[in-house]
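As you look at this complex, bear in mind that one protein chain is not there, while each of the others sits in place.
After this line comes subunit A, so read on.
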Amino acid sequence: MKTVEGLYYSSDHEWVKVEGNKALIGITDHAQHNLGEIVYVELPEVDDELEKEESFGVVESVKTASDIYMPVSGTVIEVNEELEDSPELVNEDAFGSWFIKVEMADNAKLDDLMDKEDYEKFCAEEE
């Protein structure tokens, strides 16, 4: 299982890369591995305002379809449209394939998220 230093992780297996008050959000390598071959990614639209833990899209693999949840609250300012045409990119590079870019409503909420070490432990316990 691959993880990356410096990212925040949620218990729903999303990662967050913070840049000031903006954040990139994707799903972890662990998540893509468990989902299997991803065939479709449904994304929100720019300007959608979403609360933490609210569903912001769907990842559909040959095995299942799973909702993906907001690890932070915020407004969508960009979506990675490339994923709509090439969902397999998530399998190839989960941390390189961001889903959405948001302007965060409240940076303090980041404290609820895990760092690399905690997330690795979390995944090991989940196994």
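Operating definition for what follows: a residue touches a chain if its C-beta (ideal position, glycine included) is under 8 Å from a C-beta of that chain, and two chains touch if they have at least 3 such contacts; residues count from 1.
Here is the rule we go by: contacts and distances are computed from a predicted model.
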Choosing from "Probable glycine dehydrogenase (decarboxylating) subunit 1", "(2Fe-2S)-binding protein", "Aspartate carbamoyltransferase regulatory chain" or "4Fe-4S dicluster domain-containing protein", the absent chain's UniProt record names it "Probable glycine dehydrogenase (decarboxylating) subunit 1"
Which candidate, A:E5, A:E45, A:D111 or A:E125, sits in contact with the chain we can't see? A:E45
Sites on subunit A contacted by the missing partner chain, in the whole complex: 40, 42, 44-45, 47-48, 58, 60, 65
